[in-house]
Each structure stands twice: as structure tokens, then as C-alpha cells.
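This report refers to the structure that appears directly beneath it.
Complex shown without one protein chain; remaining protein chains in place.
Now for subunit A:
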Amino acid sequence: MKSSRHPSPVDSNVVDTQAVDAKAETNRPPTSWPRPWWIAVAVALGLVVLSVVSRDGGGVNLLNALVRLTNFVVIPGISYGCQLALGALGVTLIYAVMRFSDFAHADTMAFGAMGVILVTRVLQGMGISAGPLPTALLALPFGILGAVTLALVFDRAVYRFYRRQRAAPVTFVIASIGAMFATNGLVRLIIGPGDQRFADGARFIVRVQAFKEMTGLSEGLALKTTQVITLVVAVIVVLGLFFFLNRTPLGKAMRAYADNEDLALLSGINPERVALWTWIIAATLATIAGTLYGLDKSFKPFTYFQLLLPIFASAIVGGIGKPLGAIVGGFVVAFSEIAFTYPYRTILGYLGFETDSLAQLLSTDYKFAVCFIILVVVLIWRPRGIFQGRVT
């Protein structure tokens, strides 16, 4: 292991925590679920399935329950999870490279999405469309350009100053809160605080009616174009990002800088260049996430501002600073939010448990509480997240 001698007090404290982290990381035994749990869960599920199927029309009821669950929990969970994951990736990258939590990230999403909406309107006015796909996809590069410009302006005007001062992370956090309010105000000034819908093209890939006719089930299933686009775009972006980080010299340099700033300097890696590309990538991810979210639901500056909490929760749950963790965290948070606030009455009805209550664990008003609960639980029992991110 590392030298056990005490490092001189002049060594920067960032370096010290890393040494401790590295030690903890290598010594930690691999964690795994205790097997009996799995068996118990499997048996319970099997019993439920058996009891449902054994009744009259039980098989169909089970299918109906599954379809309803897919329609209202699984599909929305996947697309919301992708959106959160893309947002959390940006937060986690900024944290890994610049060592602070960027509070302005959700508003960068709004700013990027706003650019996309404005260009979409122009394109629509010129009669340009992407056929069955939303026009917003054509406008995406312009939105990205806008968000990257904004991020770089903030970097030059604000963050670079503190970087040169080697300011404490908390200073950066406070500065980013300022950037958050500034961006938020800018967005509301330009596009207004109201709701904007900008999805066009084909709305559905599978319609409820068509699904019912096709399968003969009483429960319908809808698959929106935006949900599929979200998944496809997210997969492409994540693959691209991982290729960049693991295969290209610049991506490796970014990881190296995140790992050990001082040694990166001794290898001739230019911190300003790393910072520049981190902002470019984070703003790109933010714009894509914001556009997908807006297409899927709708665009409203205040809603985006509120996305900050689930995005931070995702990044922290997964282990902040770990890109893979941000993705897993995004899905954990998205599915928890939806699963805890969905009323299960109809599904329980199909399974033979008639009830008068909504069978909803929490009202949808409390979906932020779900984020907080996840955060608290993770910070108590696994403070460095699922993938053991860094803690400063």
C-alpha cells in the first residue's frame, strides 16, 4: 500500500483524501445480496402468479395487470430514467473534474431546451420538418451551441477566476447557485415562464386502441414516439460518451485529471483545456436531456429548476464522479418516484385484491420527498453511492 508516513501538512488536502479513497476502494470486499432474499422474493412472486392464474380468466387478468404496469410505470420510468441519467452524467462529470456540484445544471438544461424550442419554431415557420420525427431533433445542434456558449461564458467570467485562486469547492457551489439564478432569469426573460409544447411529428408508435384490438385485452398500451426517441438518443449519447472517456486521448486526460489533478499537471495535461471540454460536454448533455424531457412532457422553466433535486439524487445515489453510477442512479430515482406515487388499485383489482383505496403509497405531490428519502437512505447506509464515488 501507500506510504504510511504522515504526509507533510503542505500537501494539498485534495491529494490526501484521494489516498484514503484509493485505500478504501481496494480494501472493500465485493458486496452481494444474501441469497435467501432472492429465494423468498421469487417464491412470493410465484405464489401470487399461481393464485391469480388459478382463478377464472386468471391468465388474462395477469396479462392485463402486466400491461397496465408496463404502460404506467415501466415505460414512463425508462424514459424519465434516461432523462435523469443524462442530466446526472453532466453533474457527475463537472463534479469529477472541477470538484463541485453544479447547481446551475438544471437551468442549463432549460436554457438549452429553450434554444431548441426557439429554433424549432423558426424551422416550423420555414416549413422544415423531420417527417414523423419531432422537428426539435433538427434544432438540437443549435440548442447545444447556445448552452455551450452560456456555459463557457460562465466559466470564463466566474469559475476560471476561482480556479486560479484554487478556491474551496464550497465557493464554486455558491458561485454556481448564482449562475443558476442568472440562467433561470435569462430563460424566463427570453421565453417566458409559461408552458411550451413543441413536440410535433407522429405522436404514437403504438396507440391504446390499436393495442387493444391487436391483443383483445381490456387494458391498453401506448408507446409515444418521444419515449422511444428518448431511449434511442440516450443510448447513443451514453455510448458516445463512454467511447470518448475510455478511448480518446482527451477523454483519458479528463479521467486522469479527475483522478489526480497534481499528477496530471506533471504529465503536461493542461487544466484549462480539460475544463473547457468538460463544460462543452456537460452543456451538450444538459441540452439533450432538457430537450428530451420537454418533448416527452412539456417545457416550463420552473419544472426544469425543480429537476435539480432528482438529478442530484441520481448522481449521488450512483456514486458521484462515476459516470456509470449516474446512469444507474437515474433509473433508481426515476423508478422510485413513479413506483411510489402510482395508484395501484386497478392492478391489484386484476390480481384479485379489490380495494376502495387508490393503493397509492404517496400522493404525486410527494415525489420530491421520494428523492429526499432515497438521498437520506443512501447517505446513511452507503454514503459513497452504489459505485463508490469520491467524497470530499
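Throughout what follows, a contact is a pair of C-beta atoms (placed from the backbone, for glycine too) under 8 Å apart; a residue touches a chain by one contact, two chains touch by 3 or more; residues count from 1.
What we mean here is this: contacts and distances are computed from a predicted model.
You can't see one chain of this complex, but its UniProt record names it "Branched-chain amino acid ABC transporter ATPase", from the set "Spermidine/putrescine transport system permease protein", "Branched-chain amino acid ABC transporter ATPase", "Proline dehydrogenase" or "Cytochrome c-type biogenesis protein CcmE". The hidden chain makes contact, of the residues A:R121, A:R163, A:R255 or A:K297, with A:R255. Considering A:L89, A:I269, A:A283 or A:L308, the position touching the chain not shown turns out to be A:I269 (whole complex). Looking at subunit A, the residues touching the absent chain are 1-5, 7-8, 10-11, 15, 18-19, 22, 25-26, 249, 252-253, 255-256, 259-260, 262-270.
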